[in-house]
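Only one protein chain is missing from this complex, and each of the others stays in its spot.
As written, the chain order gives the labels A and B, with residue 1 at the start of each chain.
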Amino acid sequence: MLSLWRKIRRTGRVAEPAPSQPSEELSVAAELGGSVQIRHVDAGSCNGCEVEIGSAFGPVYDAERYGARLVASPRHADALLVTGPVTRNMAEPLRRTYEALPEPKFVVAVGDCARNCGVFAEAYGVTGAVRDVVPVDVEIAGCPPRPEEIVEGLRKLTGR
Amino acid sequence: MNALGVIGGVLQFVLVVAGSPFLVGVMRQVRARLEGRAGAGIGQPWRDLRKLLRKESITPRGTSEVFRIAPLVLVATTVVVAIVAPFVTTASAVDSVADLFAVVALLALGTVALALAGLDTGTAFGGMGASREMTIIALVEPTLLVSIFALSVRVGSTNLGAIVTSTLQDPARVISPVSLLAAVALVVVIIAETGRLPVDNPSTHLELTMVHEAMILEYAGRDLGLVEWASAMRLTAFLGLLANLFVPWGIATAATPVALLAGVAAFVIKVVLLGVLLSAGEVFLAKLRLFRVPELLAGSFLLSLLAVTASFFLAQPH
Partner (left out) sequence: MNLVHAGLGAAVAVGVLSALLALITPRRLRLVPVGVGTVLVGAFGVLAGAVAVAGQAYSVEIPALLPLFGVSFAVDALSGLFLVVTGGVAIAVAVYGIGYARHGLDGRGVQAVLPLFVLAMLLVPAAASVGTFLVCWELMALTSLVLVLAEHQQRDTVAVAGRWYAVMTHLGMVAILIGLLVLVAHSADDSFPALRAAATNLSPVVANVVFVLTLVGFTSKAGILPLHAWLPRAHPEAPSHVSALMSAAMVNLGIYGIARVGFDLLGGGPRWWWLLVLVLGALSAVYGILQAAMSSDLKRLLGNSTTENMGLVLVGVGAAGLFASAGDDVLAGVALSAALLHVINHAAFKTLLFLSAGSVLHATGSRDLDALGGLRAGMPVTTWGFGLGALAASALPPGTAFVSEWLLLQALIHGLPASGAATAIVMPVAVAAVALTAGLAVATFVKAFGVGFLARPRSSAAANATESPVSMLAGMGLAAVACVTLALVPSVVLPAVGSASTMTLGTAQPAVSGQVTLQLNGVAGALSPLLLTVALLVVSVVLVGAVRLIAARRARRTARLWDCGAGPLSPRMEYTATSFAEPLQRVFDDVVQPEQDIDVTHHQESSYLVQAVEYRQRVPDRLERRLYEPVLRLITAWGSVARRLATGSVHRYLGYGFYTVCGLLILLVVIR
């Protein structure tokens, strides 16, 4: 326990200084008022984006400081964070998850696969991009997108 | 019902209702800083609540009124406790409700309402959360009762205000074995009751490890806002009770502005201090396996039993 305490003191703050606020804020998201609870849905991803989402919410990039937080149930969430091309088996669950969200609700498509199926385009098991299944509000490009880009995309929703 | 009690009741109501989200904010901020993060600021829980109150509520198909009323019962019981318990003043707005048994039972009633709501959904997670929460409360409620009884035996009254007043008059009691044993037992059960580490992880996403969160998985919007608000208020109320039962100094005993101001300041400082300690302690702990939790609680029950036995032996006949 003492060693942990020493480690905490030695490490100090690891969060990088906050970059300036992105210029374009989603006007529809103003109702959220700086608080966005997020439910993550893996619609068929290779887990590359998951690793980056993990570090976006880790200490270094600390997405939580802008008011974004991952939650356990879509009922608690304001936004879906969807990764991967939507596979046939995940199309219906994704739709249901979207329906389970209380209004107002948003969808963030993370990664090239979620935007346009990426390398999996036209594959036999893929239904399509996220926007083919549920309406998408924010898209974050990259394969996988860097944590900064994910944080920046989320800040469009939180407005902070 | 006197002037001090009424003013105190109003002050406590405002403090607990408006202040409890800030307490949660402070605790999250402390944790964030210890983890090397920047943190969302102490106002974030308030932003969350404001947003949740704006969102729509959802009634899952196949649930009944129990599901809809439960958040209301949870908040109402907590607010009544916040008004009557001795937080800012020793007098109570409704003195005949400020009884230890009543306060503990009111807080338990809120938990029961939520557990019934969890069962009402008929989902596996709801039932799981309810079952676990009831197992915990079946051990927590007796410990709470017995440990506060240990304090009330020598006072000769179960009125919380009377217990606090008597500690004010006789400060040496705070370091008696009775107080120390009861304090340790109370800390353990408060951790369990408010769902903090190592009993329950308030920020878990893994359904199988959930206790409190599993019961409220179906709540959305306004309902969820009420539940979260109530959780914050319960945390404040429990920490306030812990603080004032053992370190009551600063609490207002007269209805003068200075005394009341001092009472408010003392309450805020004590509760925030306890909150900071609690969240700092959590950084060093991992969650216990669910079936180790009862051992912890049984241990605290034993401590409280020792406390009450000690109080019977140490008490002077009066």
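As a working rule, a residue touches a chain if its C-beta (ideal position, glycine included) is under 8 Å from a C-beta of that chain, and two chains touch if they have at least 3 such contacts.
Just so you know, these numbers come straight off a predicted model, no measurement behind them.
Colleague: Determine which one of B:Ile7, B:Ala40, B:Val80 or B:Leu278 touches the chain that has been left out.
Modeller: B:Val80
Colleague: With the full complex in mind, choose from B:Val16, B:Val88, B:Val112 or B:Ala183 the residue touching the hidden chain.
Modeller: B:Val112
Colleague: Just to verify: which one of B:Ile7, B:Leu23, B:Ala40 or B:Val153 makes contact with the chain not shown?
Modeller: B:Val153
Colleague: Among B:Leu11, B:Val30, B:Ile58 or B:Ile251, which residue is in touch with the absent chain?
Modeller: Spelled out, the listed residue whose C-beta touches the missing chain is B:Ile58.
Colleague: Considering the whole complex rather than only what is displayed, give the residues of subunit B touching the chain that is not shown.
Modeller: Looking at subunit B, the ones touching the missing chain are residues 53-62, 64, 66, 72-73, 75-77, 79-80, 83-84, 94-97, 99, 101-102, 105-106, 108-109, 112, 115-116, 119-124, 126-128, 130-132, 134-135, 137-143, 145-146, 149, 152-153, 156-159, 162, 217-218, 221-222, 225-226, 290-291, 294, 298, 301, 304-305, 308-309, 311-313, 315-318.
Colleague: What is the set of subunit A residues that contact the non-displayed chain in the whole complex?
Modeller: 73-75, 92-94, 96-97, 99-100, 102-103
By definition in this document, only the chains that are shown with their structure count from here on.
Colleague: At what distance in angstrom does the C-alpha mean of subunit B lie from that of subunit A?
Modeller: So the centre of subunit A lies 34 Å away from the centre of subunit B.
Colleague: Subunit B touches which residues of subunit A in the complex?
Modeller: Subunit A residues touching subunit B: 1, 4-5, 8, 11-15, 18, 31-35, 37, 59, 62, 64-67, 69-73, 75-76, 78, 100, 102-104.
Colleague: Which residues, counting only subunit B, touch subunit A once they are in their complex?
Modeller: 32-41, 44, 47-48, 50-51, 54-58, 204-207, 210, 213, 217-221, 224, 283-284
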